[in-house]
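Entry: chain A
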Amino acid sequence: MGNYYLGFDGGSTYIKAALIKDNEVVAVKVMPTGIDNDATADAMLEYLTQQANITREDIAFINATGYSRRSISLADDTISEITAHAYGTRITAPNGVKPSMIIDIGGQDSKIIALDDNGGVKNFIMNDKCAAGTGKFIEVIAGILETTIDKVAEHSAESKSPCQINSTCVVFAQTEIISLIAQKKDRCDILCGMHISMANRIAKLARKYKGSGQILMTGGGALNEGLRLAIEDELMCDVYPAVYPQFNGAIGAALIGAEQFQQA
Partner candidate 1 sequence: MEQRTRDRYIRNIERVANVTIDEVGNGDGLEFYKEVYQEAFCNFDQTNKKYIGSYCVMIPDEIIYALGYVPLRLCGGHRIPALIGEEMVPRDACPLVKASAGFHAMKVLPMYNQCELAIIPMTCEGKRKSAEVLSDFLPIIPVPIPMSKDNRAFEETVNIVTALIKTLEYQTGNKITKRSLKKACIDIGTAQQQAYLLQQKLYSLNPQIKGSEVMFAINSSCFVHPKDWTKATKELLSLIDEKEKTAKELRRPKPRVYIAGSPISFPNFKLPLMLEDLGAQIVGDESCLSGRLMYDPVVPNDYSIVSMVRALSARYIAACTCPVFDNVEDRLCSLKTKLELSKAEGIIYHVLRGCVPYDFELAAVEEFADKHDIPLLRIETDYNIEDMEQVKIRFEAFVEMIEQRRRNR
Partner candidate 2 sequence: MKTNRITRTRLLILFVLFLFFSFGGYFIGANTEIILPVFNCEYVGGGTTRGVCIAMTEFNKHIHNGWTFPLGVAACIALVLLFGRLWCGYVCPMGFFQDVVTWIRQKLNITQINIPQKLKPFILVGRWYLVFYIFFYDLCKVCPVQFITVPLTGYTSNTSSTGFFWTVVLLVAVMLSDRAFCRVCPIGALMGLANRISGSRLRKCGHACTHCRACLEVCPVDIQEVYEDREHVDITHADCIYCMKCIEVCPEKDALRFDLFGKTIYSSDRVTQEGQHGAEN
């Protein structure tokens, strides 16, 4: 049995998995959350073991987090995503960054986690049960503007005069954007406006815990450079993207798994 640890992060849109060994990421994999979590998890395990050239037995402990963590029957244990995200930053924080706050933009929720000096959770806030300020928001709007989520940042960077988008609700924002399109506004300006509007909302939550420490951005949202810059502008300080932003939760879960296994 090797000292490999696997973490699953069963999110609302994607399942993420990270394989770690000696506090280093060996392989990661992301797949859309299907209707059968177990089958997806199995496939991911298969893929990761192939990548790392190991067998199933080499994995000492599998830990799961995220909304659907309880439906991943492969997992030996589960942990809540807040704790997992806090742990994950031990690996995913870029060199020299010691975050005191995490901004996590997930598929259907966003969270702000305040960390103490030891990297433990000091406090947290989550957005309410709507998709405002989440990855879903970007996805829906990108769809209306006939682009894809990975090109959003590029477009947004080209904007000179961003549009004002007042609604934070996905449904209302859609209507607003359609009327902006009707006014022949540039796509880049609309996207940039969207980022600003989202950042505005996230910053409102984040300001509560914003101390003097550094801020790390995780989750799929951190892949979006436009959003990150908008949040920086909103909070007036540096926001660092995590190294494996999307896998932060999964890595955290794997790390906790490792800790649990070694303690037991």
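If you want to know what made the cut, all candidates are chains of the complex that A comes from, given by their letters.
The definition used in the following text is that contacts are C-beta pairs under 8 Å (C-beta built on N, C-alpha and C of every residue); 3 or more make two chains touch, one makes a residue touch a chain; residues count from 1.
As the structure is a prediction and not an experimental result, all values here were calculated from the model.
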item	value
Candidate from 1 or 2 that touches chain A, complex-wide	1
Chain A residues touching candidate 1 - in the complex, by the definition given at the top	67, 79-83, 116, 118, 120-124, 126, 128-129
